[in-house]
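First, the structure itself, so that you have it in front of you.
What you see is the complex with one protein chain gone and the rest in place.
So, chain A:
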Amino acid sequence: MNDMRILERAVSQTDIKISARKVQVYYGEKHALKDVDVDIQDKTVTAFIGPSGCGKSTFLRCLNRMNDTIDSCRVEGRIALDGEDIYDKRVDPVQLRARVGMVFQKPNPFPKSIYDNVAYGPRIHGLARNRTELDEIVEKSLRGAALWNEVKDRLAEPGTGLSGGQQQRLCIARAVATQPEVLLMDEPCSALDPIATSQVEDLIDQLRSEFSVVIVTHSMQQAARVSQKTAFFHLGNLVEFGNTDDIFTRPHDPRTESYISGRIG
């Protein structure tokens, strides 16, 4: 693991943003996720790693209730955002998702202009009072997603006309524009080439200064590069959760060790 550039950045913030306790997820009869306890700290990048089908994406989608759209999916346990249970009956998932943004595995810009893609969230949430404010939000978000210089002259062009890496950064800008507190990223780099990947990774590191980021990834190197906390999932169980350096250098569980050294997964 010599090529890994582990960020020795001190985790200064210890506020807990999201706390999950005894989370169970069922797809119909299938018990997909068992007894997951995770605390996600504010202004921290938390990585979920594990082999395919281990439940890491499922758990990520629980955090902003995207699983609600799947009819057969059932979630038990308690997930709290700032101490409030997000699965409470009174919680409107729409309101929750404005605070917990999401970036998907495949870049999925709307078939609208670059500007409208970014402005959509602020518009529906009423974050801008007038056009000038909206312009500001769009510019700030695109800058935040390291895309401004590439697209500032063609904001009216369709977002679907950008390259894959630019599209993904556009999706990040779109998520950032709603000013979320937590940003969930579901394998954001799996459809990107190495250069675009490193751009997105740099971006994730910058985003950490404003809110907490949760990233699901297949690549252990990526987890090691960008995250401060890592959770290792295996067959629906949370095997190990801790500081990224500890997980990669001194794993407690033999399964974690096998996975990071390439023996399973």
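Note that in this section contacts are C-beta pairs under 8 Å (C-beta built on N, C-alpha and C of every residue); 3 or more make two chains touch, one makes a residue touch a chain; residues count from 1.
We adopt the following convention: contacts and distances are computed from a predicted model.
**Q** Quick one: find the hidden chain's UniProt protein name among "Phosphate transport system permease protein PstA", "Proteasome lid subunit RPN8/RPN11", "Cytochrome c oxidase subunit 1" or "Formate dehydrogenase major subunit".
**A** "Phosphate transport system permease protein PstA"
**Q** Touching the hidden chain in the complete assembly: which of A:Cys54, A:Ala145, A:Cys171 or A:Ile260 does that?
**A** Per the contact definition at the top, the residue touching the missing chain is A:Cys171.
**Q** Which of A:Arg97, A:Arg169, A:Arg208 or A:Arg225 touches the chain that is not shown?
**A** For the chain that is not drawn, the touching residue is A:Arg97.
**Q** Using the definition of touch stated at the top, determine which of A:Ser19, A:Thr160 or A:Ser258 touches the missing chain.
**A** Final answer for the missing-chain contact: A:Thr160.
**Q** Tell me, which residues in chain A touch the chain that this view leaves out?
**A** 64, 66, 69, 71, 94-95, 97-98, 101-104, 106, 108-112, 120-121, 124-125, 158, 160, 171, 174-175, 177-178
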